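Please read the structure below before turning to the comments.
Complex shown without one protein chain; remaining protein chains in place.
Let's turn to chain A:
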Amino acid sequence: MRESQIFDRASIHEIQRAANEGIYRIRGFGAKRAVPHFDDLVFLGASMSRYPLEGYRERCDTDVVLGSRFAKKPLHLKIPITIAGMSFGSLSANAKEALGRGANEVGTSTTTGDGGMTDEEREHSNQLVYQLLPSRYGMNPVHLRKADAIEVVVGQGAKPGGGGMLLGQKISKRVAAMRDLPEDIDQRSACRHPDWTGPDDLEIKIEELRELTGWEKPIYVKVGASRTYYDTLLAVKSGADVIVVDGMQGGTGATQECFIENVGIPTLPAVRLASDALKELGVHRRGVQLIVSGGIRTGADVAKAIALGADAVSIGTAALIALGDNRPDLAEEYEKLGTAPGFYEDWQAGNDPAGITTQDPELEKRLDPVKAGRRLANYLRVLTLEAQTLARACGKSHVHHLEPEDLQALTIEAAAMARVPLAGTGWIPGQNF
C-alpha cells in the first residue's frame, strides 16, 4: 500500500466531511501545518569570542516598559511575556480569572477580547489591556478608563482580513447581554472597524482614544502578520505606542480552517519585518515597542523572538494549555467527543471538558481559577527562566540585549525569513550576493 502525498488521510477525511456536511470546517486552535519557526534557529552561545554570564549568579533582567512614546502611564511588566486577547464568551469566566491570577503572580498583563471587560477580569488582573475591536461588543467609556492600556485590533494571525464567529451554543444569557444580542444566535464579529477605514483615519481614532482617557493609556495596534513591514510603518505613523504582530500560528476561538492554515505569514519572518520597520523609523527600542505572538511555546521561542527584535511576546494557546486544556487526565471525556488529549481543537463548540472554552456552567466548574492560575504562573516562570538562561549564555545582562547576531539558522528557509546566516556559513539567502 502506498499513501498519496497529495491525497493523504487528512485530505481524504476532509473531502469526506465536506461532502457529508456541506459546510466548511470551523475550529479553534491555530495553524497545524509545518512552517519555518523558531525551532529552526539556534543561539550561538558564548565561547572564545564572547563572554557568558554566570547562571544563577549574575543578573539577567527581563522587565519591559510598554507605551513610553506618548502615554502618561506606560505599563511596566516584570517579564517580557504577556497574555494575548481572548474573549469572555470564547472563554469561561473562570478561565479569564485564572489568566489574571497567573499573570499577576509574575507581574505581567492580560488582555480582554471580543466581548468586553468583565468585572471579574478587571478585579483579577492587575494590568489589563482593553481591546477595541471592529464589533465593539461591550465597548464603553467606563471600561476604557478602567483599562491600563488600549489595544486597537486590526487583525489577528489566525485570520488576517477576517472577522469572527462565536457560535450560538456558546452564547449564554450573560454573554448575550454583554454583546447586546439575542441568545443562541451565531454572533458575527466584523472584519472592519465601523468608524475608520485606513491609517489616516486610525490616526484620528487614536487621538480620540487618547482624548477619552486623558492621554494616560498606552495605545497598542494589533495586526495579523501579512504585509507586516508596511502595516508596522503605518501603525507607527498612526500614533501607536506599541505594535502587536500576530503570526499565522496564532490561535483562535473559532475560525474557518481554510483561513487558519492558508492566510498570513509565519511569526518568524513577521518579527523581522516588523523590527525592520521600527528600525527604519528610528523607534526600535526607542519609543515604540513590538510585541510578537503566534506559536510561542518555550523560553527559547521567547528569547529568539526578542533577539529578532521583539520587546515582548504574548501567548494565547500556550496559556490555555497551561490552564489545563488538552490534559491527559481528561482522556475519557475527549474520547466521548471523538478526540484525544493533544488533539482537542473544537474550542468553538462550547463543550470543553476542561471548562476553559465553554459557557456551560457545569463544565466551567471543573476549572478551579486559583489552581489554574497557579499553573499558568508556573509556566510563565519557566518561560522566563529559560529565556534568561539562553540570554546569559550569550553574555547578556538583559534579554533585550539579545540580537540577530546571536542566532544562526538550521534551514535555508529559516535563514531567509529570519535573515540570519545558515549555520556554519555566512550565507543569508536573499542577501550576500
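Some observations on this one:
Following the convention adopted for this analysis, contacts are C-beta pairs under 8 Å (C-beta built on N, C-alpha and C of every residue); 3 or more make two chains touch, one makes a residue touch a chain; residues count from 1.
We take it that contacts and distances are computed from a predicted model.
Chain not shown in the complex: UniProt lists it as "Glutamate synthase domain-containing protein 3", one of "Thiosulfate dehydrogenase", "Transketolase", "Glutamate synthase domain-containing protein 3" or "Branched-chain amino acid ABC transporter permease". Touch with the chain omitted from the figure is made, among A:46, A:144, A:385 or A:410, by A:144.
Listed residues A:185, A:331 or A:382: the one in touch with the omitted chain is A:185. Among A:156, A:213 or A:388, the one in contact with the hidden chain is A:213.
By the touch rule set out above, chain A reaches the unshown chain at residues 21-23, 135-136, 139-141, 144, 165, 167-168, 179-182, 184-186, 188, 190, 194-196, 201, 204-205, 207-208, 211-215.
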